[in-house]
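The complex appears here minus one protein chain, its other protein chains still in place.
Should a chain be cited, it is by its letter among A and B, assigned in written order, with residues numbered from 1 in that chain.
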């Protein structure tokens, strides 16, 4: 894996954005032992909340794209936290919230937008445990929110 | 505790099923240090998603039964991950999602279906921290989804 994470991102045409700053009174990540806990990142498009509700104003394909975009923001935060994505030993766990109308039951497909990208980028180290479910709402009316736990080889200082 | 976990399961008439395979791009569990992170397991009945919404199409007793069934699936995954349930030091934490109509407020009673079983099976080592709440929806329209963190004495290899 090592250095090639950035080559993979290049090959996917992904340019990591500036890490998102929390819109409220918390930090983007904390470290405890060799675990990094990343705050819930909401889906954004063009730098603004990617709003909408699956099964109402958005289709599954929109949700997949929003989850993928959110994973890219999570990678940007991981990069900022670690200084080097090659120090990520594994993606331990995702919690994927999908802003869902009562009848929408494809949260797992939406979440794949994030999961697939992490596996593409990190290979076996990107395979993670996951919970995905429907939220009644998400801050700013965003359609997706994702929280991530990673294990790292080198523990960074506070976020 | 040790070997008697399986005896307890026998006494309860519980035969561990084949561990569920994730329906999407993730793995059933990951290990970090001595912690096991199990993916959200959705309630199943007869091998299919146990669908329905509490306070709408399902009663509390149904939810309790679904949560218990989900805990059995989690035990099957724990068994597959560890090779031996006697190496489980403690059940650290559950997150219990209940597919809930707006007026249903007994998520804690539903969640007891899982919590009670884990305490029956593991004794003091089964007493866990827990969050239970109502989800707007759950993948496949399942009525319950449960995520579990356990601490183990012997760390298994990747899931």
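Keep this in mind: a contact is a pair of C-beta atoms (placed from the backbone, for glycine too) under 8 Å apart; a residue touches a chain by one contact, two chains touch by 3 or more.
Since we're looking at a predicted model, the values are computed, not measured.
Contact with the chain that does not appear here is found for just one residue of B:24, B:80 or B:109, B:109. Although one chain is not displayed, its contacts with subunit A can still be listed: residues 22-30, 32-33, 37-40, 53, 95, 97, 134-141, 145, 147, 158-159.
Residues of subunit B that touch the chain left out of view are 33-35, 90, 92-95, 98, 100-109, 111-112, 115-116, 119, 124, 127-136, 149, 151.
Assume only the chains that are shown with their structure count from here on.
Annotation: 25 Å between the Cα-based centres of subunit A and subunit B.
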